[in-house]
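Questions regarding the structure given below will be posed in turn.
As you look at this complex, bear in mind that one protein chain is not there, while each of the others sits in place.
So, subunit A:
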Amino acid sequence: MLKKVNTFWFSIVLAFVFYGIIQLLISTAMLNPFYTNTLIFICINIILAVSLHLVIGITGQFSIGHAGFLALGAYISAIMTMKLGMPFSVALIAGGIVAALAGLVVGVPSLRLRGDYLAIATLGFAEIIRIIFLNIDYVGGAAGMQVTHATTWTTSFLCLILTIVVIANFTNSRHGRACISIRENEIAADAMGINTTYYKVAAFVIGSFFAGIAGGLYAHNFYIIQPVNFGFLKSFDILIFVVLGGLGSLSGAVVSAILLTIVSTFLQGLPETRMIIYSLVLVMVMLYRPQGLMGTREITDYFGKWGRVKGGNQYGG
């Protein structure tokens, strides 16, 4: 148990050492803005991937409307900073909370659906959100909304660490175990006395909250947000991170988000063939590793130290 706690702090310290090195490189201008921006974008994508991982990988609810929550977070936080003059941190949290509330409103009725039906319902929800923003002149309609640049390496890294710590700990807890049991077999989970509806909604709300946070970071990184950025293709991008990384593996989601963001960033030099190469990468991975890059394993499994992140402590206590 003590060892477990130590490894946890060790990872946190390691993360902050990494953060410090990058921050040093940025402040001494050794890392040009293009790379800094890519790093921020990687952080945002990891947050999205990990938050969807909780819904699909852990709880087994096939939601493909994650871009809807991203859009909500982006627009709400942009309204907070641009229209209401609130500080960025408040805007980020507000974006997350509104996205979480939307997750609750969508989750309660639609999580009674299973499989394909849930997928369609969540997809529909994301489209509704997009079209609502498209038709509100207050946020600029189709032309989009100007947003100041406020996202820095520091804010995005802090949000990333927060996301991973919260979701990894949730997964490791008694609640996480209940969510995994729903993924494994919902009827059996029900028969064990687990309140399956409650946990499905809880996972969905937590996932939506972090997607909303990612939305805030996203909006304040690109100077402009437009409804077209949050179409269903965006949802699929996030879904691909999770599936490619391996359903049920948090580190898989992280690794694939990093990998795919790098691939698509560097392919921007070849605009004609970019999507072809990107798609080929996906096809190859799925052919040779149908279980995803990591399967259901975690990076820590390979070190044999932290044990299985998806495990939880003994006797459920």
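Simple rule for what comes next: a contact is a pair of C-beta atoms (placed from the backbone, for glycine too) under 8 Å apart; a residue touches a chain by one contact, two chains touch by 3 or more; residues count from 1.
Assume contacts and distances are computed from a predicted model.
Participant: Just by its UniProt name, which of "NADH-quinone oxidoreductase subunit N", "DNA polymerase IV", "ABC transporter ATP-binding protein" or "Glutamyl-tRNA(Gln) amidotransferase subunit A" is the chain not shown in this complex?
Facilitator: This omitted chain is identified in its UniProt record as "ABC transporter ATP-binding protein".
Participant: Just to verify: which one of A:Ala178, A:Val242, A:Val255 or A:Met294 makes contact with the chain not shown?
Facilitator: A:Ala178
Participant: From the listed residues A:Met192, A:Ile224, A:Ile262 or A:Met275, report the one that touches the chain absent from this view.
Facilitator: A:Met192
Participant: Could you pull out which residues of subunit A are in touch with the chain that's been left out?
Facilitator: 174, 177-178, 180-181, 184-185, 187-195, 248, 296, 311-312, 314-317
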